[in-house]
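Beneath this line is the structure, given in structure tokens, with notes to follow.
Every protein chain except one is present and positioned as in the full complex.
Entry: subunit A
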Amino acid sequence: MSTTLLTGSEAAAYGAKLARIEVLAYYPITPAFPAMERISKFIDEGDLNTRFVRVESDHSALAAALGASLAGSRTFTVTNSQGLLYMTEVVYHTAGLRQPVVMAVANRALSAPHSRFPEQGDAISQGASGWIQLFCENNQEVLDNMLQAFKIAETVRLPVMVNYEGYIQSHTLEEVEVPDQEKLDQFLPLTRVRTLDVENPQAVNTVASPEFYMDYKFRQNEAMEQALTVIDSVSTDYANEFGRDWSGLIDSYQMEDAEHAFVAMGSMISDARIAVDELRSQGQKVGLVKMRTWRPFPAEALRRALKKVQLITVGDKNIVYGLGGALGTEVRSALYGQTVRINSYILGLGGRDVTTEEIKQVLELSEKTEQQATASEWFGL
């Protein structure tokens, strides 16, 4: 174990290196590209025995990773925003083929208008794709989630996205503890499954008639439900091995006696922890629920974490047009039939700042709001 200063991008790259990925495919995009360049450097310097497929597009990046995965290799790619949208067809396809590809996503706003700044709309757009999605609150968690992602993916045979926000996380240095390779190798042995194998020929993705298609989809969703258990158990195993406990599906902070809970995901969480501390020092009984897992949606864990509160405030760095914030919508759905008051806010789109101060303001605004007029209100316009 060694402690070093790493950006989120570098943390993702170290995760891929420690996981000993065999095939890497990517197409450069801002702000994800430093992660790619770092892994390429590991390869060029002889620190990583990985084949790099220098594809001509994001669409082909995931396609190449998928091909390598089907041939039995551990594979990784990284992208964000327009790149993720461009590869969307392959994103869904990869999940349907049950391939354990891991993809880092340096979350960035979607065009139009053009923006290169942080937001979670890109990841949210893939919410129905069949990928497990983890969000990270800091760079240490980027590294730890990367390593857990391969374990989860290869256990349930589903692809995993590791989300961290562009710039706020991808380009910011933090102290990160890097696990020892030897110990990591024991935690993450490669479970090789060769789907495309000349020794055992199989046909992949043959046309499925109505008698078959729906049953495949049932199995795929069943695997997502199984992931709810696996994400928790991998998190516990990781904590036991490496001493850092990210609490599985969700994390609760100061929730024991909380009357008001803030629910969010990603980089806002670190700021929200400070906001909660400051409000508590003023005597307010606020707490925080961090959505570490966005897909599969951990509704049951969320209900348990929120069962004692009277007010829930959701912060969404995304907008589903005509509906509201995606997390707000999911939280309302998970708590359907319960008497708790839920207020949902859209904030921080396209890189607009969300600091501790903004989070405190949102929580105070929510305290004063009895009934929201719309599904989500906009904060910080």
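We adopt the following convention: a residue touches a chain if its C-beta (ideal position, glycine included) is under 8 Å from a C-beta of that chain, and two chains touch if they have at least 3 such contacts; residues count from 1.
The criterion applied here is as follows: contacts and distances are computed from a predicted model.
**Student:** Given that one chain of this complex has been left out, which of "Pyruvate ferredoxin oxidoreductase beta subunit", "ABC transporter substrate-binding protein", "Sigma factor sigB regulation protein rsbQ" or "Peptide/nickel transport system permease protein" is its protein name according to UniProt?
**Tutor:** Going by UniProt, the chain not displayed is called "Pyruvate ferredoxin oxidoreductase beta subunit".
**Student:** Which candidate, A:S9, A:T50 or A:T155, sits in contact with the chain we can't see?
**Tutor:** A:T50
**Student:** Which residue, A:L6, A:A65, A:V162 or A:I319, contacts the hidden chain when the whole complex is considered?
**Tutor:** A:A65
**Student:** Going by the touch rule given at the top, which residues of subunit A touch the chain that is not shown?
**Tutor:** Its contact residues with the unshown chain are 22-23, 25, 49-57, 59-61, 63-73, 75, 89-90, 93, 195-198, 201-209, 211-212.
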